[in-house]
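Here it is, the structure, as structure tokens.
Just one protein chain is left out here, and the rest sit where they should.
Up next, chain A:
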Amino acid sequence: MNHQKIPGSAPGGEPDVIRADEAPQEDDLSLQVTGRPRPGRWLAVLAAALFAVWLAYTIIVNPNLHWDIVAKYQFDGVILKGLGVTIQLTLVSMVLGIAIGIVVAVMQLSDSPVLRLTAGAYTWFFRGTPLLVQLIFWFNLALLFPVISIGIPFDGPKLISWQSNQVITGFVAALLGLSINEGAYMAEIVRAGIQSVDPGQREAGASIGMSNRQILSRIILPQAMRVIIPPFGNQFISMLKTTSLVSVIAGADLMTVSQHLYLANFEVVALLLVASLWYLVLTTIATIGQHAVERRYSPGAAPVLRSRILANLLPGRTKKGAAA
């Protein structure tokens, strides 16, 4: 701090001199209340903006980055088809993942040691092995089980049989791998959510004669949502990008088709950029959706994104929008 005395200023270097005869009266209620000024923040904004401009400049004018190629492929039919597969894979595997997750979480919290152990073994195995390994395994299921049948086990008569190679396409293998793996993570999220609900809620439901299933679906799960939704949003956004792993089993998703294109025309960076831009679009939409859902499930608790940035910069603004 500057302790030098400035002529005409009060001791301590205060910039605003208040003379006793001008000071507002004690009963003057028109005074404005503000927070401390934050000059450092404006400096940081300036520095960050300069850096961003420089970064954008070096990328945009880079002659090695073929923007014409990016533009040509951004809305290419093949890319858009891959994009569709990525969206489909994400949605279906998340829905299946939640379904599996809820069932496994309930099993983990059940009285039956058999159910608890089964659920434990499931999460242990599918969280403990790499997703990449699981995907390749499902795709190559035919190596282990050439024929899939419904009937009596242990070489008994079979009602109906399929060739594994015909049933397990790249898409099916991708769905199996992604949803079974996701189920293991969702199970832990759902379990934490269920356990966050006051045990008194279960008793209150039981005391009016509700069944365990009714208590779970009508009382416990709706309240657990508050705890489940934020990590679920994370998982969803993560899944949007994790689907790119299925390129190793010819999943025909956005990443796979981008790879096929750049292996043919050698425009590696341009096509990776095309894919990345689409992934960013998807994750941005998902983030907006996540905030909307969070607001829906915890009224008043979720901060409003757009006003937060401004609120942090402007002193004296209180978060009056938080309760809306």
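Convention: a residue touches a chain if its C-beta (ideal position, glycine included) is under 8 Å from a C-beta of that chain, and two chains touch if they have at least 3 such contacts; residues count from 1.
Note that in this section contacts and distances are computed from a predicted model.
Note on the omitted subunit: UniProt lists it as "ABC-type polar-amino-acid transporter", one of the names in "Glucose-6-phosphate dehydrogenase assembly protein OpcA", "NADH-quinone oxidoreductase subunit D", "Potassium-transporting ATPase ATP-binding subunit" or "ABC-type polar-amino-acid transporter". Only one residue in the set A:Thr34, A:Thr129, A:Asn165 or A:Asn212 touches the chain that does not appear here, and it is A:Asn212.
Only one of A:Asn62, A:Gln201, A:Asn265 or A:Thr284 touches the chain withheld from this view, namely A:Gln201. Residue-level contact of chain A with the missing chain is found at 198, 200-201, 203-212, 214, 218-219, 222-223.
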